[in-house]
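Just passing along the structure, written as structure tokens.
One chain of protein is taken out of this complex; the other chains stay put.
Entry: subunit A
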Amino acid sequence: MSQQTVSSQQAPGAPRSGRLPKINPVFFVLAALLVAITLSNPNFVEPTGYMNFLKRAAPLAILAAGQIYVIVSGGFDLSVGSLITLTVVGSSMLLNNNADATWWVIPIMYAVGLAVGVVNGLVVSFLRVPSLIATLGMMITLNGAAFMWSSGSPRGYLPETFRFFGRVNIQGIPLIQFLPVALLVMLAAGSYLFWLMHRTNLGRMLHAIGDNPRAAQMSGVPIERVRITAFVVSSLSAVTAGILLGGFAGVSTDVGVGYELQAITACVIGGAQLLGGRGSVPASIAGALTLTAIFTLLNFIGLPKPVRDVVQGVILIVAVVLATYRRNRAGGT
């Protein structure tokens, strides 16, 4: 009898050991949406259907996988959208239609991303500016910089060598016929970020800081360094997303507009807790796929863009309400 009580007490206690208690509901939602898309458009099960879907979702998925680092550590990164714009505009300016320049332009863009992340992290950690304001300031600054660099009207196009990552499909693969390079980039970035978040000390320290910064500091977590790393990861993922988006779309100064909010939405749909302490990379990627799937579905049904905004708003709120409800029922905080 007493043993029974112990074991029954352990069962609800089990989720607290740090593992995900059950399968995250976002995966079920994603599966349901994919079925719904297939029902409304049977072509979706063809490789061209789902591969194009994954290709389109790749930048947002990478962005969300980076954003979750900052969210888990308790902050926000609003500067990613403008960093995408800066990456696309800056690359087109540096490349200047010269296809051979790609190999050094991409490292330069990553260096810019690194610098942006470090500055964000330094401002938040040492100047103690809340990340909302710090990255908002960075967003305004980077947007201005993109405009300044291109004198307001970016011109030219990105050469094929640069668009390779976002655009090219590797042909002739058995079973799936073709494989977009963007998808490979997403898988590589996603699995690296998964490993970094869930299999290393850094991930544990990020969770600790987000949960209780003071306690983390007392137990010897180098708060500043971990914070800066989180912002750097987010910025580098934004540059990656920017390179992919540069491959899909043309050069313009509003490529990245709205991506920061979509990335945060994706993380929230994936069950991340704003202000820190809870979040997972695969769930955020699934959140990004879910968001893209919703847009795709609404598109197939033939709803106009305004309705999509309303739906995104409602989904955002419902996702958070459900997450809060689940947490409260589980007795956590």
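Observations
In this text, a residue touches a chain if its C-beta (ideal position, glycine included) is under 8 Å from a C-beta of that chain, and two chains touch if they have at least 3 such contacts; residues count from 1.
We take it that contacts and distances are computed from a predicted model.
Of the candidates "Transcriptional regulator, PadR family", "SoxAX cytochrome complex subunit A", "ABC transporter permease" or "ATP-binding cassette domain-containing protein", the chain left out of this view carries the UniProt protein name "ABC transporter permease". One of A:Ala57, A:Leu83 or A:Met138 touches the chain omitted from the figure, and that residue is A:Met138.
Listed for subunit A, the residues touching the missing chain in the whole complex are 73-76, 123-124, 126-134, 136-145, 147-148, 152, 213-214, 217, 223, 261, 268, 274-276, 304-314, 316-317, 320-321, 324, 328.
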